[in-house]
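Here is the structure we will look at, set down as structure tokens.
Here the complex is missing one protein chain, while the rest keep their positions.
Letters A and B name the chains as they come in the text, with residue numbers starting at 1 for each one.
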Amino acid sequence: MSELRGVTLAEIAVRVGAEPGEYAAGVVTRVAAPETADASAAVFAMEHEALQRALASGAGCILASRKLRPNAAASDARVVWVAEARYAFAQLAHQLAGEPEEASIHATAVIGEGVSLGAGVVVGPGVVVGAGCVVGRQCRLEARAVLYPGVVLGDRVVVQAGAVLGSTGFGYARNPQTGEYLLFPQQGRLVIEDDVEIGANTTIDRGALGETRIGRGTKIDNLVHIGHNCVLGRNVVIAAQTGISGSSVVEDGAVLGGQVGVGEHATVGAGVILGGGAGVLSGKKMRGPGEVFWGRPARPLKEYLRDLARLKHR
Amino acid sequence: MSELRGVTLAEIAVRVGAEPGEYAAGVVTRVAAPETADASAAVFAMEHEALQRALASGAGCILASRKLRPNAAASDARVVWVAEARYAFAQLAHQLAGEPEEASIHATAVIGEGVSLGAGVVVGPGVVVGAGCVVGRQCRLEARAVLYPGVVLGDRVVVQAGAVLGSTGFGYARNPQTGEYLLFPQQGRLVIEDDVEIGANTTIDRGALGETRIGRGTKIDNLVHIGHNCVLGRNVVIAAQTGISGSSVVEDGAVLGGQVGVGEHATVGAGVILGGGAGVLSGKKMRGPGEVFWGRPARPLKEYLRDLARLKHR
Partner (left out) sequence: MSELRGVTLAEIAVRVGAEPGEYAAGVVTRVAAPETADASAAVFAMEHEALQRALASGAGCILASRKLRPNAAASDARVVWVAEARYAFAQLAHQLAGEPEEASIHATAVIGEGVSLGAGVVVGPGVVVGAGCVVGRQCRLEARAVLYPGVVLGDRVVVQAGAVLGSTGFGYARNPQTGEYLLFPQQGRLVIEDDVEIGANTTIDRGALGETRIGRGTKIDNLVHIGHNCVLGRNVVIAAQTGISGSSVVEDGAVLGGQVGVGEHATVGAGVILGGGAGVLSGKKMRGPGEVFWGRPARPLKEYLRDLARLKHR
């Protein structure tokens, strides 16, 4: 099987946008780290030292950053020079992985009434898909993932083990006389667009009256919490254990580090970067593509570093 | 069915404690946001702008804060003026929802020996209820919730998907010679009182020698951790990703924001409010009903703001 999926270095060069050239013969069937690479494996190198390790390894193909070329000691027919070596390596890995697993629904999965499953969907053991859910093509629901009723997934969505989608939001109305809390209606829905990937044991609440929405291509790590009515844009990245409170907006291309906290009704603007552990107060709007914010409360990195320095050197 | 549950505006007015009056005819069968409201739906408004949106919508009933009445442009027979519009809206939603789901135990649930299940209990797919658990009336255990053996739930407790109740506490004794750790006995129990609601993938450990207890009416969000031997009072609110270390006490009516951390053997006093991300050191006692604490270590809001200002304007 691996032979069928094997690719020559000349084919790789075309695929990753490298120059045509005199490449080593042989066929690559897998990606690897230099320590475990043999002639069937491709490795990658972004820095000079990594390139030295790659050249010293038995790898059959080395995807190396073009910027390293001028300083490379000698030519090696295994090297394919590319603009973005790590990205090219990931591309190659996807190509070698070939077709996705065949569609399958594990016998222990529980599929509710009126569920629509697209072509090529893989449903793992112990998964629960509530009534009326719509699951797009080639989605992968891994072991014990739970979709509450009515959740909508686009195509190629990956939900890792134990993640819970469409849970009841945390909204209550307080009885001013007794101090008791009454659940505010949580009858909205959750929509996950195409190519979203969701980590293990992450939780995303459905909307209260409206909807919660996760935009196309957004990637979410493990143990993340996203509250009801949040709207996340496209290609957002959210690292582990970050929490976003209800009704907040995260715009396209924002990057949130681990353990970030975002209050209610806040906005993280397009392309904004929140450092690990940053905290955004309720109602705040953080703006500026490429701008890095840090600390609690989150402030521009420069300001954060100045505050730290002040604390030290008075 | 919805016809049967429909209520007139005059009935709503009585129910929510509004004045009797000349209300619009028609029957309300559901609650909604203004954007999706038609004549069958009730909406609510707490502020002037929301009221304008509600009046412009097709909603059949508008639960509006009484304080907005003097400035309302004209009378509209759809408006029911109430002291607490959001609370009234939640009340109405519960009334319209009618009877809870019928009792049921999903075929894939695993119920241990000697378990007692009260009337009207709903047990979802993949739920595990350990031996000897006691589950009160009308509890709802959602998909894949786990109760370790011996956990006791009162009535109307809701456990969302993936939550784990009664897990082994994190207490170890260290061998001073080898540096190895030996589990301290974790043989206590976990008691959850009536009307507690617990979020998805939250974990609550059982007591070590004594018990862990969650008081009546307390509401806990997703991915919260509560350690062994903690005692939480009544009507406590705990937002997502907050963690409470072992043997701490949270008294009645306290409100903990998201990502709060509470050390061991600490006390969060009755009615205390901890802002998102606040940290309470082990052994500390935070006191003062209605007092707001913020930061790490947590301090009164005023002090926290002064500290922040000092850092900036020297």
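Heads up, the rule we're going with is that contacts are C-beta pairs under 8 Å (C-beta built on N, C-alpha and C of every residue); 3 or more make two chains touch, one makes a residue touch a chain.
Bear in mind that the values here come from a model prediction, so they are computed numbers and not experimental data.
Novice: For the chain left out of this view, which of A:144, A:213, A:228 or A:299 touches it?
Specialist: A:144
Novice: Pick from A:11, A:180, A:197 or A:211: which residue touches the chain that isn't shown?
Specialist: A:197
Novice: Write down which of B:65, B:91 or B:167 is the residue touching the left-out chain.
Specialist: Going through B:65, B:91 or B:167 one by one, B:167 is the residue touching the chain not shown.
Novice: Where the complex has a chain not shown, which of B:14, B:110 or B:305 is the residue touching it?
Specialist: B:110
Novice: Using the definition of touch stated at the top, determine which of A:89, A:148, A:181 or A:293 touches the missing chain.
Specialist: Reading the full complex, the residue touching the unseen chain is A:89.
Novice: Given the contact definition stated above, which residue among A:162, A:188, A:210 or A:263 touches the chain not shown here?
Specialist: Once the missing chain is taken into account, the touching residue is A:162.
Novice: Using the document's contact rule, name the residues of chain B that touch the chain not shown here.
Specialist: 108, 110, 126, 128, 130, 144, 146, 148, 162, 164, 167-168, 170, 172-176, 179-185, 187, 201, 203, 205, 209-210, 223, 225, 227, 241, 243, 245, 259, 261, 263, 279, 281-282, 296-297, 307, 310-311
Novice: For the chain that got dropped from the picture, name the residues of chain A it touches.
Specialist: Touch set of chain A with respect to the missing chain: 31-33, 35-36, 83-84, 86-87, 89-91, 93-94, 106, 108, 124-126, 143-144, 158, 160-162, 195, 197, 199-201, 217, 219, 221-223, 234-235, 237, 239-241, 252-253, 258-259, 276-277, 295-296, 308, 311-312, 314.
Just so we're on the same page, only the chains that are shown with their structure count from here on.
Novice: Taking each chain's centre as the mean of its CA atoms, how far is chain A from chain B in angstrom?
Specialist: 30
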